[in-house]
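Shown here: the complex without one of its protein chains, the others still in place.
Lettered A and B in written order, each chain numbered from 1.
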Amino acid sequence: MITLTINDKEVSLDRPMSVLEAARQAGIKIPTLCYHEALKPYGGCRLCVVEVERMPKLQTACTLTAADGMVVRTESEMIAKVRRGILEFLLINHPLDCPYCDKAGECELQDLVNKYGATAGRYREEKRKVPESHKDHILTRNMERCIVCTRCVRMCNDVQGASAIAMMGRGGHTRMEPFSSASFNCEYCGNCLSVCPVGAILSRLYIHSFRPWQVDTEVETVCSYCGVGCSMVVQVRDDLIKRVVPRMGLGLNRGLLCSRGRFGYEYIHSQDRLKTPLVRRNGKLEQATWSEALRHVAERLTGIKKADGGSAIAGIASARCTNEENYVFQKFMRMACGSNNIDSLSRAGFAAAQKYLEELLGQGITANMIEGLKNSEVILVAGGDPGTVNPVLGLAIREAFRRGAKVAVVGHARGLERFTSIRLTPPLFREEEFLEELLAGVSRVRGLRGEKLDVDRGIRAISDAYPGISGLEGFDELKHALLDSPSTSIVLGSGLVQHSRGHRAIFAVAGLTYLLEARLYLLAERPNEQGLIDMGCVPEMLPGGRPLNNHDYTRKFEEAWGGPIPEEDGMTLMEIMEGAKEGRVRALYIMGDNPLVNLPGGPLIEEALKALDFLVVQDMFLTETGRMADVVLPAVGWSEKSGTYTNIERRIQLLRKAVGNSSGMEDWKIINDVSGMMGYPMAYEDAESIMDEIARVSPLYRDLTYREIGKGNSLWPYHGEPLRGEIHELPAAVNGTGSYTANFYLAPEKVLFHSGTTSRHSQALMRICPEPVLRIGPAAADTLGVREGDRVKVSTSSGSGEFPLSIDRTISDNRVLLSNNFEGSGVLRLMSYRLDPVTRAPGIEGCEATITRL
Amino acid sequence: MFNDTVVKEIDDIKSRYPDRKSALLPSLYVAQREFGWLSSEAMESVARALNVPESVVRGTATFYAMFRHAPAGRHVIQLCTNVSCMILGAEQLVDFLKSKYGLTPGGTTEDGRFSLVIMECIGACGTAPAMLVDTDFHDNLSEKRIEEILEKYK
Partner (left out) sequence: MSVVELVKKVLFMEVLQGLALTFRHMVSPSVTRQYPLEKREPFPGSRGLHALVRDAETGKERCVGCGLCAAMCPSQCIHIYTSEGDDHKKIVDRYEIEVLRCVYCALCVEACPYAALTLTDHFEYCGYTRDEFYYTKERLLENWDKYMAGEKGMNYIKNFWRPRSSDFAAPSPERKGP
């Protein structure tokens, strides 16, 4: 215990910290400029000087470690004089354009000068003149205002790890510059923007459009872009979102955001939003009133249900919608339509992996805190790039790497390029064999655990089939690192799941997790992929992950829902599509997704949707799928509705309404109304009343209320009962491998700046990354004789497209990457698929492509 | 890009320090020697050779006065104009260089033969004025002596 005296106040510390932190803990404010809680102390601005007894000179509180018995004074005449002097020096070059500068009102320098500074400057000479830089699409640099606290550079280097900006020059001419000198050309996380104490870095999104005190409301909410679920504050003026800012210490992201979260909010106010419901009349989508449209939906669905039974109706839920909406959706499908055909596009990734992992290792196996990654000694990343799919989770891995953890990457992960200790490049599309080999190697040394007999049996089978040694570079190093590590994390991305032998990779990862007692993380591209499964938007499970085939579980739901739950087995996503094509499924209700673009096998999906008698699409925008629909219903988006999201940690977080000027309706409300017209009234008042019902009917969510969720600590397993011991008989592994000898293979790229339907309506994100780019390795570029920026034609068996080409040094094999996030040019449409027999996920590996230069 | 001998030299520098960043300054010297000045390409090469972020290389390179960020002449004259040299006529020598060779401080002759840099004390106050041409030291300068000395540098 360290006890020191600050301003005659005794302060006791439970851990070593600086005098500054000790003072803050005791509620004593010491002014700072270069200090920032997210960064390491720097001692550059000298404003935090304090007097310490028996120290002859003033000390900087941020760099001085508090010692027992220290007597510190934070205010005195001497200190005030020093601070006044420092501020006067800073104002020599800092322009007094506060009335013009957007930072005024939340400017730290302004506040400090107001409190400690001189009222008039004595410096009469010319100030430094540096023209403001507008070259970048997103960030404006005004280096006249820069006070060289270096917070931005330290943030970029030490926390974000992008190292995209530097302090150039020295003395009075020091300025921050992006090293590509024109635009920032970085990850556009904007964290430099949020740590700048003055108006030297400003966002172009809201520049000059409001002053900080003109914000009407501030709403704490959760990001709508990926499964990490970063907390953020939405600032609103006149019912328009003015900006999204993080708040230090708030949520699991602790003040950090990524480009999508920070700059991707503009889609809410997009001109392209659907304004009224659309109903197809005489082959054309025409505007209709809400009551017309809803009645039409109810009548058609009732008709089809009467004619062909509930199983002719299918529903696709969305990982973009809240838990409440997904709950209402599956209840509607099961009770009002009488069908278990409910699935989501998450089946092509997260849901497939999660369901199989839970069957193997029990519910909640992926419920690990992201914070835990930072304390891991070895991190194995396979099947995806956390740096682009879940950027803030990627930051945790980068932090672990800087701390000295071993980060092993299987395959290609651009965001971890400079943060990889062991890079493993198994043959393309045969990563599952590598993982099985690794599992065999580990199990030879570690032995079986004997807790889960089915899993043990599977591991034994694998270790019998493989020698457990591999000539692959890095294999032994990784194996030994894993065996020696006291704390291991495994991060699994959807790249390995979207594979016709994906279940083998998942089993190998599950086996490693089990043997090494590792923490397992599943990357999630959408905000509520976990909640979607938990709410029962999968054919075989009810909310809380209760299996449908067990009457003990179903009885309770039947009582609460007032009717029998259909017994017929439901279809999974691709089966629904195939069923639609064959005419078994006649009506499809899609809530908030765009299967035409987001699923492989474009021609088949299009055929399937065309073959449907009745297609309903609920979305914010008229998507490609919406254009084929019979009824399109405008929904509202993030920040226009309340609800909850479950993130990849299985933390339930509250989404709060911030603006409400759109003409759409909440998804749950639309379904609520349709259901009422179909003779199954639900009568929910608001999202909270839905959560109350969920907490009542599902044992997993017992006693969960918005009040509690709002505190941000609703962590697995809440107060409920997770399901345990539901291991199924192990599916027979599919043996054999494919042979991959083509010149190029097309694979989907996850872009840092986009995630699909919503991001492409955000102008800022479109400015950063305006079009899909074909990424290709340098070796492949040489063989093709193409250069950066050339336009090329990519053809596969399913179609072709033309794209500009970019050479990516991080690609070392013959894969070519193309993103799927732009209108009308999705990569998935160019790919065909083969279903994985176990997870039922569409496997898209080995898509041969030919590339020709135009 | 660096040729193999230079890469080897940088590897050798790297091995002398516990931390890659420490090898930055000596490596930048090597790059300046190889390229004549620190172009974007030169700094990128150093970044890649040491595996440190390019932003760090640029920040460091722009901080120090001894790195050039524009092409220089074949020979760099560094003339001291600090107190002792100034008293003994260094400023007249600056004028002389201008009139005779067309060299202004910070500038380069048209034929690309010389660049002139005004520098602070080089510790030769006893034999002032003094200058460095590339790495060679010359003192007791006069207009005539400068002419003789510069004859040797083509």
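The definition used in the following text is that a residue touches a chain if its C-beta (ideal position, glycine included) is under 8 Å from a C-beta of that chain, and two chains touch if they have at least 3 such contacts.
All values derive from a computational prediction rather than experimental measurement.
Within the full complex, the chain left out of the display contacts the shown chains A.
Screening A:G27, A:P131 or A:G404 against the full complex identifies A:P131 as the residue touching the chain left out. Check A:I207, A:M248, A:V445 or A:L715 against the missing chain and you find that the one touching it is A:I207. Which of A:A104, A:L483 or A:A742 touches the hidden chain is settled by the complete complex: it is A:A104. For chain A, the list of residues touching the undisplayed chain reads 96-100, 104, 120, 131-132, 134, 140, 142, 144, 204, 207-211, 213-214.
Convention: only the chains that are shown with their structure count from here on.
If you check the complex, the residues on chain A that touch chain B are 153, 156-157, 163-170, 177, 179, 418.
Listed in rising order, the residues of chain B touching chain A in the complex are 53-56, 58-59, 62-63.
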